[in-house]
Structure formats: structure tokens, C-alpha cells
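Below is one structure, written out as C-alpha cells; comments come after it.
With one protein chain withheld, the remaining protein chains of the complex are depicted in position.
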Amino acid sequence: MRNIKYSEALSEGLVQAMERDPGIFVTGIAVDYPSGIFGSTTEALRRFGPKRVFDAPAMENALTGIAIGAAAVGKRPVIVHPRNDFMFLAYDMMINLAAKWKYMYGGNAGSVPIVVRAVIGKGWGQGASHSQSLQSTLAHFPGLSVVMPAFPADAKGLTLAALTHGSPVVILEHRSLYDTTGPVPEEAVATPIGKAAVIREGTDITIVATSFMAYEALHAAQALADDGVSAEVVDVRSIRPLDEATILASVRKTGRLIVADTSWELCGFSSEVAALAAEKAFESLKAPVRRIALADCPAPVSHTLEKVFYPGATTIAKAALVMLGRRDSRLGEIDRADHFKGPY
Amino acid sequence: MRNIKYSEALSEGLVQAMERDPGIFVTGIAVDYPSGIFGSTTEALRRFGPKRVFDAPAMENALTGIAIGAAAVGKRPVIVHPRNDFMFLAYDMMINLAAKWKYMYGGNAGSVPIVVRAVIGKGWGQGASHSQSLQSTLAHFPGLSVVMPAFPADAKGLTLAALTHGSPVVILEHRSLYDTTGPVPEEAVATPIGKAAVIREGTDITIVATSFMAYEALHAAQALADDGVSAEVVDVRSIRPLDEATILASVRKTGRLIVADTSWELCGFSSEVAALAAEKAFESLKAPVRRIALADCPAPVSHTLEKVFYPGATTIAKAALVMLGRRDSRLGEIDRADHFKGPY
Amino acid sequence: MRAISSFPDPEQPATGRIPPEVEVGLYRNMLRVRNAEETLAALYREKEMRTPTHFGVGQEGVAVGVCEALLPGDVVYTHHRCHTHYLAKGGSLLGLVAELYGREDGCSRGRGGSVHLTDRSVGLMGSSPILGQGVALAVGSALAFKMDGASTVAVSFFGEGTCDEGVVYESFNYASVNKLPVLLVCENNFYATESPLETRQPSGTRLCDRARAFQISAEKVDGNDVAAVYEAAQRALARIRAGEGPQFLECETYRWLEHVGPMFDHELARTYRTREEVEAWMQRCPVKRAGHRLLARGLATQAGLDEWRREVVDEMTAVVAQAKASPWPDPSTLFENVY
Partner (left out) sequence: MRAISSFPDPEQPATGRIPPEVEVGLYRNMLRVRNAEETLAALYREKEMRTPTHFGVGQEGVAVGVCEALLPGDVVYTHHRCHTHYLAKGGSLLGLVAELYGREDGCSRGRGGSVHLTDRSVGLMGSSPILGQGVALAVGSALAFKMDGASTVAVSFFGEGTCDEGVVYESFNYASVNKLPVLLVCENNFYATESPLETRQPSGTRLCDRARAFQISAEKVDGNDVAAVYEAAQRALARIRAGEGPQFLECETYRWLEHVGPMFDHELARTYRTREEVEAWMQRCPVKRAGHRLLARGLATQAGLDEWRREVVDEMTAVVAQAKASPWPDPSTLFENVY
């Protein structure tokens, strides 16, 4: 299988879906710029033209309602937010309307399968309102599906799945992932929504991670292996529906759980998985669960503060060692240097 | 201490705060109607007149920004949403701006201590978009405080606390509570934000509950007592900051935890408390934790569906018996009849 | 009595040249809507319908006038005060009544209640109670129609209170930039809940000018004159189908009952508007006015009107019985249609 970039994988998934379904169109701020949402919409524009890939004014609230209204009469709109933080302006439409549409009309008004892509920012001082990670607040609501592809194959696979799904799907894409590469099938292989992936097997401890934190978890697991610890890493991929079975199977096997998320802890995804284990895999747990999340303050700008604000591979690895009762370790500072310099 | 209604307690807290702080004003749809948000703003209007208690158009987004802009120059605005569901339209202002204001200007732009009151609906077919309970999605964000008074004394006490707090506070008031009564001090006694209350002591099991579910939990505890089970009930009162110490002390004492919340489970408050116990009181836990929340679908209208959608005292009591391994019980159907008939 | 002093100042009154069969249709349709609403309001007092309900009695002229001007494929979105539009567009009467009773035969199978009506078979896409949603929805459907090169039109009904919400202007702008086939019908009934215009609109406001500022052509019409509404809608629809883009119609009208619920304000001693004001508007009843015109034009006799009235009463009586006999949703179906 060839290796391609995350952004190329998103693009390929979108193009293949658009080939099969003429009802798909893509809109949002900047989708038709040469920069094409980090290249993910450029090929779709080239192939399908401005009738199916077109710019929109900054009007997050109405645009989402417009997408829903188009979906209600048979289209499959994709809207893109260059920052997921702007999507708060569309929460009414997404949560009060899209999420409930099918249910509250008793199935008689059909469904509104919109796809909402939104970018999570991080680093380079993007600051408090351009770097949040909104999966937990959206996944709280039945009726929405929320996915967070971490690897190129899932970037493509979840795009394909979202674009044939029977109800609204939110795809959260982490800014730090677009340039990462990985193997991606050329064919249109969907990643099922609601299925987590065990991306590294292990026996001592389970690390459940979301999005960019799956990379950090893998990196931590590698370092831990050198230190004699066998960590299993679960890339959760879907926040809602949550693949409880895969998570619980891993926790039952290892008896230890760390959850690493890109957002805050309180009422967040890291708490969700910790609660799940405490409710449904309690008898297997050998140690307290451990949540790893953002520091409990808004995102600061100065990089001396950013450095302590964001948890990374080191945070995860150290937590694993503590959980295993290790008193010494060969582990040094394993966080990678952050070379990101924009464009944002 | 005299008993007064929850709505009267809200009113009294507001009036006493307004007497002391001339910068407080109250606005939002219907605050100056004769109905006065179930009577909670009527006395304030009578006493302080339309310059300090005044109606607003339906413009949730800008109104919240306006409140923040007034707070930035020294006012203490209270805005009221007749349904918390409308507040989604204001999430941008609340989360991207109010919550982060103090932090992201490094403290140099002062603070914007707005108070946002919002009503949680329930029953009588209020349906999918008029009955949600948004504490978890708001409490996820550092910078906001989120409180949910269940009893009249706290309705008054938390109103007083919110109106002297140094940063934004959201008060979620459950529609089913306005007519409940309880002892309330006549003086201005604040309920500290960030402090939970043990509202019934017990030894076998801890029930942590929010808002209206605290009533259900008390009711369940009563029934359980008749059945030989000693349940401790913690009314959490503040969602953020969360009083971890009080919750953990109770869990460490009883070794068993049920969390009953007014919203959904996934990434919700019930998961938060379950995770907390699994992380920080793990060694004391004798049984899996148990989350009790809304059925995982949008709120239906027909009362045959509402009945199974909402958990109640019976749900809690039965969960307690199961957790204690009880195979028989004298417990029948203990849910109270729902006599609510509006006004909504 | 402010709302009286501003009795409609329509930009174009009815021509009086509507074809007889249309004039009759407008009347009979209004009669049916009026009867349904009045019957439901009466029954609502029994407290068996457990769903907050916003009755449209008094506003039938807008719904019927616009919907009669539509073509069958056109689609309609409406707001919380939606029964009138639902019925005027041809929505199933049983679907409405059973929905209010929370039954399986309800148009939304008892899941949605009064504010979530749908009947896609007749193009009534949906009602939604969050102010402004329906405006964006209609613009979205219009976008889809334009993409497909269809001549279909999307309609949004919304109140003047909804014009306080920003989403409305985002939608106006988008529809206008893209010249979308959407008819924006504002029912100006002078109140939002109990808030009068003064607290919500600068004095001198003309909602039509707001639409025009977004390059949308706009017309104001007497919403209690169904013929005037019908003709204005026809003009607007013709412009839309000619590719001229969105059109805005402001219809002045008045609701007779309380904001939500089946009572008259005076029954509850509500003070936000006077009984005189309400009664003055009841004098301007759109149904009666249309009936008088039929008599004046010689298109019907009083006996004929009475007969039509009996017909709608009989239909409604039968439907209410049917709705009450409809099964309750089974609790085991709670999780159907979430995804």
C-alpha cells in the first residue's frame, strides 16, 4: 500500500465519495482557495468544479441551517470550519436541529445527513479561541456522530463512511496531522463509524487516545517498550457512537487504563472512558484509571506556557510508569520538538 | 427558618444582591412580564424598576456579548434564558469570550462577571429542543462556573454567590423546582460556589446527584431506608468547580457510587463523577460505579415515551439494590405522579 | 391600541380579480384551518394534549393566501405557530390532531408534538420552534433546487419577532448573493410572546427595508386579506420563478389567543395588550372578510357558507375521534430513528 499524507487521504476520500454521489457538495470559508483546507479540497474543486466546491461567507449559524435544508431535500452537504471553535456559532443548528431531526419527526421527515468537518488548532500561539477541541460537547448529544481520524487511512475511511451515513457526522481534524503520512488503500475503503482500532498490542497497560494523542500514545508506547513495559494503544476514532467493546476488551486484558485526550478533563472524553471502565470493567482493573488532558485553563499563547499546557508522549509514558509502580526508569524527555510554524 | 418556594428564594437572592450592588441589572426575554420567570424577577422589577429589570429581543448571541461588554466596564449583568436550549446561540460568546476573558488578556482587561440564568425544561411534551440540560457542555470549559441549585436555600445562596463572583457564572434552574419549598434564611447567606452538600448521610452507598435528580435521590434514599439500605446523598450544586473532596470522602466511606444526572451519559456529568471515583477513590470502591442519565435518544413528546425516557427515584433505588447484590426487595414503584401541566 | 393605529398600510391592496374558484378555495381552506384550530384549542383545555401549543387563530389569511399560490412541488418550512401552514399546505388533519394527542398516527408519530409537524407528501417539510431555523432551512432547500436547475420554490414562514435573530440576516444575504428561489414570509403580528414592537424594533422600522438592504425585493401586504396575500404571493413567486432570486413578503396580522396555550388573554387577566385591541382585530377577521367578499361577488350564498362550515366541522369531529383511538407509541420503540 502506498503511503500518502493525511490531507491527501482526506482529499481522496472526498473525491471518491463525490464521484459516486452527485448530491455531495462542499462549502465553507476557504474551501475553494488555492490552499484548499491544507490541500484537502483542492482536487475536489479541480475535478468537480465550483458548482460542487464553493466558498461561503462567514455565517456559521445560517450556513449550517442551509446545509440541513439542502440535506432535507436530498443533498449531502459537507461544510468545513477552518477552526472548530467557530462552530459554536452553529451549535444551535447542529444540536437543536440536525441531531434531532430524524427522531423528532418520528422518521417521517427523513434524515439530514450533513457532514461537518472542523479543524482543531494547536501550537504557535494560536491561543484560547483558536485551539479548542470540541468532541465532548458534541458527542454528548444523541443523534450526532463524532469522529476523529488520527491516521491517513482513517482520514480517508471515515470521510467515506460519513458520506454514506444516514445521519449527521462531525469530523474533527487536528491541525498537526495534515502533513503526517501513512499507508492508505487506493480503493474506497470505509472505516466503520463506531469502531475503535487497537493500533498497538500490549499486555501491561491500555492507553486509549483520541486524534493527535494517538500519535503521542504510540510514541510513548515505543519508549515504554524500551523500558520493559508492554502498552496496548487504542485509537478510539469515533467518540459517538463509542466502541465500548474494543475498549473494554483491552482494559480487561491489561487491567490498567490511561485515557489521553486533546481536550479538557471535566465532562470530557477522558472522563467518559474512565467511567466506562469503572462501570463495566471494574473487576479487571488493577489500579486507578488515569486521565490525561489539557491543563485546566484556557490555552495560553507564549510558548513557555504552551509547553506545560499540552500533555505529550512524556506525560503518558510517565503516567504509565507510575501506574505500574515503577520507581526507576531509563525514560528521559521523549517529547518531540514542535517544528510547526504555520500557516495556521 | 421559614419555608419559601424555590422561585421566591431566587427572587430574594436577586433582590438582596441588587440592593447591595447598583451595578446589577437583569435582562432577557420575559424578565419584565407579569409572569416574571416563574415569579423570580417580579419583585426585582417592582423594587428597582425597568431601568434595572428589562425585556430583550430574541437575540441570544448579541445579548450575551452585550452583557459581557457591560460587565467589562463595571456592570454586573444577569441574563435569563427561558429555556437553556436557546443558549446554544450564545455559546460563542460564553465559551470563546466570557470564559476566557480574564485569562487571555493576562488579567489586564479585568474580568466580566456576567451571570447567566437558564431554565431546564422537563415533561408535558416539551420535546427535543426545549428540555435539555446543558451543564456538562458548559462545565467542560475552564473559566466558567456552572451551578445547579436543587433546593430553595441554594437557589438563593448560589444567586448571591454568583452575584459577587469574580468571573462568569451559569445558573441552571430546573423547571420542576420553582414550586418546591424549603427552609431559606432571611439574611443574605451565600452558598459557596464549588461546594457540594451531603444532604442525607448514609453508610452503604453514595448517590451523587444534580438539580432535580437530588430530589429523586432523596426520595430513593427514603425508600431504600425502608428496605434496610443506608444511602448517602450528595447534592453536587456546582458542576464547575467540582467539589472533589466532598464526593471522594463520601465514596471512600461507603465504597459504592451511583451518579444521577439530568442529562445524557456520554461525556456528561455522570461520567465525570464516575471517572473521579475510579481515579481518586479506586481503592475504596467495592463495586462498579453506576451512571444514571437520560435514555440515549432525543427527548420524545408522547408521555408513554417520556415515562421511559426520564430516570427517576425508582431507577436510582433499583440500581442501589442491584449494586448491593440484593435479590429481593420490598420496593415497589416509587416514582411520584407527574402533575405538571404548564405553564411551561 | 398601538397595533391598531398601525392597521395595515399595504403597498398593494387586492385587485378583486381573483378567479371565482380560487376565491372560493381560499375561503374554504381558511374555514377549515379556523375550525381545526378552534376545535383543538377547545379540546386542549381538557389537558389531554401534552404538548405546548401556539395557536394561529386570526392568522389564517397569511398561511392560506401564500400556500394557495404555490405549486405542488414547492416546499414549506414553518415555525412554532405552525398549524395554519401545515393545514394550508395540505398536511394531513389526522396527522396534526393525533400528533397533539401524542399518538402513533401523529404526523411525527407522537415524537414531535405541536411544534414539530411534518408532511413531506405535500411538501410541508417541517416546523421548528427555535426562532430563525426555518429561514435558513428554506434557503438551504432553495440552494438545492437551484443546483438541480429545478423551478421549485422553498417558503419560510416566520414571525416578526424572529427578525430580531441574526440568523435571519445571514440567510437573507446568502439567498440574495446566490439568487436562490426562496419566498420569505414574515407574519408581523406585533408581538413576540408578550413583548411589543417598541422593545424590539427602532421606531420607524420597516421590515421590508431590511430585506431591501440585502437587495431582496420586498412587499408589505394586509395579512388579514387573504386575496391580497394570495396576489402578492403570486407576484413574488413569478419573480422567483423568473430567476430574480429571493422575495420578502411582510404580512400584517394578529393572533387572537395567548402566545402559547388555548386561552384568550383576558381569561388570564394578561395585560400586555388590551382587550379592545384584540377585539378590534377580531373585527378584522380574515375568514369573515373573505366570506363577505364571496357573498358580495355573488360566488356563494349564506346557506352555502353554512354548508361548507358543517362540512369542516364534520370532518374535524371524525378526525378527533380517530386520533383519540390511535395507539400510543410503544415504549419499546424509544430508540427508533436516532441515527
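We call the chains A, B and C, going by the order they appear; numbering starts again at 1 in every chain.
FYI, contacts are C-beta pairs under 8 Å (C-beta built on N, C-alpha and C of every residue); 3 or more make two chains touch, one makes a residue touch a chain.
No experiment lies behind these values; they were computed from the predicted model shown.
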Residue touching the undisplayed chain, where the options are A:V189, A:A249, A:L305 or A:V322: A:L305
Touching the absent chain when the full complex is considered, from C:E48, C:D209, C:E276 or C:D330: C:D209
Contact with the hidden chain (one of C:D164, C:E194, C:D222 or C:E258): C:D164
Residue of B:G166, B:P185 or B:G228 in touch with the missing chain, whole complex considered: B:G166
For chain B, residues in touch with the removed chain: 25, 51, 56-57, 59, 61-75, 77, 92-93, 96-97, 101-110, 142-143, 145, 166-167, 241
Sites on chain C contacted by the missing partner chain, in the whole complex: 164-170, 173, 176-177, 198-206, 209-210, 212-216
Chain A, residues in touch with the chain not shown (by the definition above): 29-30, 33-34, 54-59, 61-62, 85-86, 89, 124-130, 295-298, 300-305, 307-309, 341-344
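The criterion applied here is as follows: only the chains that are shown with their structure count from here on.
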Chain whose mean Cα position lies farthest from chain C: A
Central chain (distance from its CA mean to the mean of all protein CA atoms): B
Chain A-chain B separation of Cα centroids, rounded to whole Å: 30
Between chain C and chain B, distance of the C-alpha-averaged centres to the nearest whole Å: 37
Numbers and ranges of chain B residues touching at least 2 other chains: 61, 85-86, 89, 127-129, 296-298, 300-301
Multi-chain contact residues (two or more partners), chain C: 106, 108, 110-112, 116, 128, 130, 166, 338
